[in-house]
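Of the protein chains in this complex, all but one are displayed in their positions.
Labels run A, B and C following the written order; every chain starts at residue 1.
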Amino acid sequence: MTAATARTNGGAAAALLRAHRFRAIELLPWAIAIAVYFLFPGYRLLATQILVLILFAISLDLIVGYAGIVSLGHAAFFGTGAYTAALLADAGWQEPISALALGAVTAGLLGWVSGWIILRTRELTLLMLTMALGIILYELAKDLDDITGGFDGINFENSAILGLFPFDVLYYTTNYWYAFAFLVLGFLVARTVVHAPFGRSLVGIRENVRRMHAIGTPVQQRMRHVYVIAAAIAGVAGAIWVQVQGNITIGVYEFEMSGNILIMLILGGTGRLYGAFIGVTVFTILENLTETVLGTDPPYWELVVGVALVVTVLFAPRGLLGVFDPLIRRFRERSA
Amino acid sequence: MLKHTTGLILAGAVAFAATAEAREIKVGFIAPKSGGAAQLGDQMEKGARLYMKLHAKDLGGDTIKLIVRDSKRPGGPIAKAAAQELIAREKVEILGGVIFSPNAMSIAPLVTAAKVPFVIMNAGTAFITKLSPNIARVSFTMWQAGYIMGEHAAKEMGCKTAISGYTNYPPGKDSVAAFARGFEGAGGKVIDSIPMGGPREAPDFTPFFQRVKDKKPGCFYVFVPAGNHAAGVAKTYLSLGMRKAGVKLIGPGDITQDTQLQGMGKAAVGVITAHHYHADLATPENQAFVKAWKAAYGAKSTPDFVGVGGYDGMAAVFHIIKSAKGGKITADSAIGALKGWHFNSPRGPITIDPETREIVQNVYVAQVYEDKGMLRQKKLKTFEAVKDKCKELKIGRCGK
Amino acid sequence: MTDIPGAAVLETKGLCKNFGALVVAKDIDFALEPGARHAVIGPNGAGKTTFVNLLTGALPPTSGAVLLDGRDIAGLAEHERVKRGLVRTFQINTLFNGLTVLENIYLTVAERMGVATGLFRPVGSRPEVVAEAERLVEMVQLQDDAGKTIDELPYGRQRLVEIAIALALEPRVLLLDEPSAGVPGAESHIILDAIAALPADIAIMIIEHDMDVVFRFAERITVLVSGAVLASGAPDEIAADERVRAVYLGHGHGQGHGQGQGHG
Partner (left out) sequence: MAAALDIATTILVFGLAYAMLLFIISVGLSITMGLMGFVNLAHGAFAMVGGYITVKLVTPMGVPYLLALVIAFFLVAALGAVMDRLLYRHVYGRPELDQVLFTIGIVFVSVAGVSFVWGPDPQNILLPEMLLGDIDLGFKSIPVYRAFMIVAGGAIVAALFFGLERTKIGAQVRAAVDNRRMAESCGIPTGRLFTIIFALGSGMAALGGGLGIQILGGLKPVFAFEYLVIFLIVVAVGGLGNIRGTFVAALLLGIIDFAGKYFLPEGGGFFIYGVTFIVLLWRPHGLLGKA
């Protein structure tokens, strides 16, 4: 390895070989998440929701940020995982982890089938097809309300995790750590995938599809693969989302769900996984806590969120996390 | 500086000691303040605050701190997170509000676990009071108006056939199911039932109404959620010339919501609805209420049934606080106090059914007419002390 | 370099392509033997790049066949043809502009070595792939720029990345689409040297405007005009061909000399 690094100037090979290693700073979000649990018990459901949405946003980042597949219908997978878990629990299958795994499977299957059809297209057409799929599923869930509970939804209960830790409907103790654990797991999977040659080849697809064809990459197939992975992770996120809340409505398939998660991801910064953390957190906090500061008459949150988005694009073109890029680069150059 | 601060603390302590008896009771209030249903949340909050203002003295020095949270969308998660925060962080003693039924559904397990009483001031899907023993409802259920409208249409309006059109979500289904029971029970026949899109879709009813017009029923029963959907109903009815074609538009009062009525223009004249409230009710309670409302919110502002829901909801909250007599408010004591609670509301006398914790109230059949360029509603008939038929008949999830 | 049908690695038979009424390839018969150095020339708009796209599968032909090792490859997608050794470069740089030079080549090597589908073991624990990428970087003498992104490189140096990527795929047939296009005169010798140093057993088809390059490099020349083959033969035959002179060389040779003088 040192032999390899010695041959090129600028440490390009060293950088490539080092890219997947963990840095100390990567502990920061987890430390914050742990601290939040103890500091803000009154916001624990909101915090749990943020953890789950981060996982959802990470799954979206795999396709948007890495493979360049922009989707306005990612809630299709989130909702499918969610309904799988919820309907299983409602039918008496109350063990949460197996239900969640099945949620990943159903969402992944949907990803496989829809990817086969949809991923032939690009840009606006792809956007519209993903969106149409999401909305069609929404309509379906709405009309099949005998099964899904429709607009009003259903309340259900899960058994204790591993038979030991029951879900907490009031303080979200177990619920929080459940979401936390699967966020860690999902993040590690995503991080491994993007640092593996597979993930690098996705970046290639995003950067230049024509070239990928010309170096012998089966582009369609690879996009389908990442689509399935992203769908399965989104399915897990959806399953956790409803399991920790013990409630599901057709909101999980809503267009807003797809739209908002995309906005949150872009806000944080795409193609870097950690963008999901910051984008979801900032957006959700602005959306939900503006009112505790400014009140609800009139509802300022839309103004605050809107201005935040516009300002971000004008002053932080690569998303909020992109603000740190020049700093990091300078730091690297100095240490190199 | 230090001395100054100490002085303040001392002064505070003295003030506290002087009013040791008086408490500040935190009441959580969840309603949409932005998004498509914002005007409903706004109405409900205005109603609640009006009651607080008019009856501030009733609590004998105790005060209420109303903490409002925006539920934004009809789905569960945002309202649920707000409820968790209100209970766990703000430590509210009573929770109230809620426009949309799914909001109420998602909150139900929380109020059960936290033993906090939950006063539903609007959400009208019939079965939700069954989800927690700590829920009481002071608004309405879709069954109350729907069933009566059905009976009335068959018996009094001479309609032999009817078509129902509804917004495709549980309150809509409740409403048309109730209508069909009442109508067919009284000898009529419902020849078609048309889902007209979801509550969050664009309220363009033309294709559905045209379908109805072409089928020529005697009565056309429509349920849509209050708000801009309501305004769309009368307009479409008029613009398709359905009245001329001999189709009578009827429905629950959601389609002649007072706040929307003037905007409907002549389109609404003649429409007959069944509902538990309209702003033109000629009772002293209501006239005083409307006057106080206009004094507080301007002459152009009108209360409607959502506002009355907030008003009566706050009356229930006051009743809970007064019954606790300065002691701790628990869900058991609060709901216990509400069971059988009687109140002379602007809408007429109401009680909470001790069995179901559901409101029992009058339902009025009323017709829209024009008076000096203003649209008003005239009461045709009163049905007294109407209970929720859905639970009485144990239909669907109401029976579980 | 004699024409023995069947011995060709790459061959076309009656290849046609129409866009509506517009004919861009007309009945092209073409053959490339192992180790060939074959230039395709023609005026602008003659359909040269289209021809490359038809060969690689980027465009489906309207009719006719492309044969690789004597087998019709109509059913093979572009990436499958690459896997069989049919590799191209682009007339206009088609690279991963946001990635470093090394990453550009790494991606290619990973694809060729069949590790690009790997989901779990990170790039960093596959030093052999990185080392191979480095070897190729050195081959085109870009080691000083390995850590720069393509955006940061001058166009001529980017051109070398195009060639390195092609080499990284270990081609048997290499289609070079105007490799020196857009390269300043002072730098074009780097490109030409790199081409001259290509392994002898690779069959190379080069599309080129610069006649100096064509005549120095090619052992055989095909002239395309309006999508059809006008002439094909050894360089001196082509140079002597009256029809070619008439439609092409008169104009094109002057241009070639111009460029030649530029870096001469």
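In this text, a contact is a pair of C-beta atoms (placed from the backbone, for glycine too) under 8 Å apart; a residue touches a chain by one contact, two chains touch by 3 or more.
Quantities reported herein were computed from a predicted structural model and do not represent experimental measurements.
**Q** Can you list the shown chains that the omitted chain is in contact with?
**A** Looking at the complete complex, the unshown chain comes into contact with A, B.
**Q** If the hidden chain were put back, which of A:Leu267, A:Val280 or A:Leu321 would touch it?
**A** Of the listed residues, the one touching the omitted chain is A:Leu267.
**Q** So which of B:Leu50, B:Ala114, B:Ala231 or B:Ile329 would be touching the chain we can't see?
**A** B:Ala231
**Q** Decide which residue listed in B:Gly47, B:Pro203, B:Gly218 or B:Gly253 touches the omitted chain of the complex.
**A** Checking each option in B:Gly47, B:Pro203, B:Gly218 or B:Gly253, the one touching the absent chain turns out to be B:Pro203.
**Q** Pick from A:Glu95, A:Glu139 or A:Asp325: which residue touches the chain that isn't shown?
**A** Reading the full complex, the residue touching the unseen chain is A:Glu139.
**Q** Write the list of chain B residues that the hidden chain touches.
**A** Touch with the absent chain occurs at residues 33-36, 38-39, 41-42, 168, 194-198, 200-208, 210-211, 214, 227-229, 231-233, 235-236, 238-241, 244, 259-260, 263-265.
**Q** Provide the residue numbers of chain A that touch the chain removed from this figure.
**A** These residues touch the chain not displayed: 64, 70, 117, 120-125, 127-129, 131-133, 135-136, 138-139, 142-143, 255, 259, 262-263, 266-267, 270, 298-300, 302-303, 305-314, 317.
In this section, only the chains that are shown with their structure count from here on.
**Q** May I ask you to sort the chain touch graph into line, ring, star, complete or other?
**A** Shape of the chain contacts: a line, open at both ends.
**Q** What pair of chains is linked by the largest number of C-beta pairs in contact?
**A** The chain pair sharing the largest number of C-beta contacts is A-C.
**Q** Among all other chains, pick the one whose mean CA position is farthest from the mean CA position of chain A.
**A** In terms of C-alpha centroids, the chain at the greatest distance from chain A is C.
**Q** Whole-Å distance, chain A centre to chain B centre, using C-alpha means?
**A** Measuring from centre to centre gives 37 Å for this pair.
**Q** So, what's the distance in Å between the C-alpha centres of chain C and chain A?
**A** Taking the average C-alpha coordinate of chain A and of chain C, the gap between them is 41 Å.
**Q** Give, as an integer number of Å, the spacing between the C-alpha centres of chain C and chain B.
**A** About 74 Å separates the centre of chain B from that of chain C.
**Q** In their complex, what parts of chain A are in touch with chain C?
**A** 1, 3-4, 7-13, 15-21, 192-193, 195-198, 200-201, 203-204, 207-208, 210-219, 222, 225
**Q** So in the complex, which bits of chain A are touching chain B?
**A** For this pair, the touching residues of chain A are 40-46, 49, 142-143, 145, 150-153, 155, 169-172, 241, 245-252, 254, 256, 287-288, 291, 295-299, 301-302.
**Q** In the complex, go through chain B and note every residue touching chain A.
**A** So the residues of chain B touching chain A come out as 33-34, 38, 68-70, 72-78, 80-82, 84-85, 87-90, 101-102, 105-106, 108-110, 112-114, 125, 128, 131, 168-170, 173, 198-199.
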